[in-house]
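The complex appears here without one of its protein chains, the remainder shown in place.
Take a look at chain A:
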Amino acid sequence: MAEQTPVEKIPTVIADNVDIVYRVNGTGAGRGTATAALNRILRRKQAEKAAGVRKVHAVKKVSFVAYRGEAIGLIGTNGSGKSTLLKAVAGLLPVESGHIHTDGQPSLLGVNAALMSDLTGERNVFLGGLAMGMSREQIKERYQDIVDFSGINEKGDFITLPMRTYSSGMAARLRFSIAAAKDHDVLLIDEALATGDRSFQKRSEARIRELRQHAGTVFLVSHNNKSIRDTCERVLWLERGELRMDGPTEEVMKEYEAFTGDKKPAPKKPAPKAGAAKVNTPQPAAPKEPLPS
């Protein structure tokens, strides 16, 4: 595959036959009962299944190469493994087999977990920035931009109020603004664009385009087909953990919309398009484990 790749294209993320498996305690037979727990402790390795540990094969044999300057959309129905794949690319979830190679440190766009609703917006800007690895000086430099971008102060001096007093839209906007303040090598966005009002969404899209120029590669998970079309030029379609299709946005989206449009009788193998996008047929050998959806 390398021979088709022009020299100037620099790969930033390479996923090589990646499998991701979740192990969930306390499900299945006799969930949560004392005997099941005891069983689990005593017979740890031999009988994971009998002891009620369920394996969920969330991503199956996915390979792709992402290049610098690309914005890639990840689509698929709920529970198809999009967010899981994103977390693995960020190095936050270990892979079961295969490898994920990255250039620099990919970061998930999201700081909500580091923010504290009891603190003022102002302190949260600093806390979130520090959590992302920015220095105090960098944050001070960009503080005004972050606040202006979020538009929190458009309706009064809200930035000095605790975040718990914000409306959910305001809080989401501030979170996005903090997260987008840093330049990332590889940026992973999970459904972030759905937040805020229309004018904020427009600003977000513009900011993502800007981040893309500065940084390397942007991955966007979204169920909003429009924002995928507006932001991405390449789309990966995951279904039941398998990479179903990989190609230019329009071609993949057409197939995907056909798939979601007439639910059940969707063709298992969509006819290969004449264009560059090829359809990955599901591997026959792949284990068919039920995914919770």
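Quick note on the criterion: contacts are C-beta pairs under 8 Å (C-beta built on N, C-alpha and C of every residue); 3 or more make two chains touch, one makes a residue touch a chain; residues count from 1.
Here is the rule we go by: contacts and distances are computed from a predicted model.
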item	value
Undisplayed chain, where the name is taken from the UniProt record, one of "Copper-resistance protein, CopA family", "Transport permease protein", "Cytochrome c oxidase subunit 1" or "Phosphoribosylformylglycinamidine synthase subunit PurS"	"Transport permease protein"
From A:Ser63, A:Thr77 or A:Asn225, residue that would touch the chain that is not displayed	A:Ser63
Per the touch definition above, residue among A:Pro106, A:Gly121, A:Gly151 or A:Gly241 touching the missing chain	A:Pro106
Positions on chain A contacted by the hidden chain, ascending	1-2, 4-6, 9-17, 22-24, 61-65, 67, 69-70, 87-95, 99-103, 105-108, 110-114, 116, 118-119, 123, 126-127, 130-133, 135-136, 162, 233-234, 243, 245-249, 275-278, 280, 283
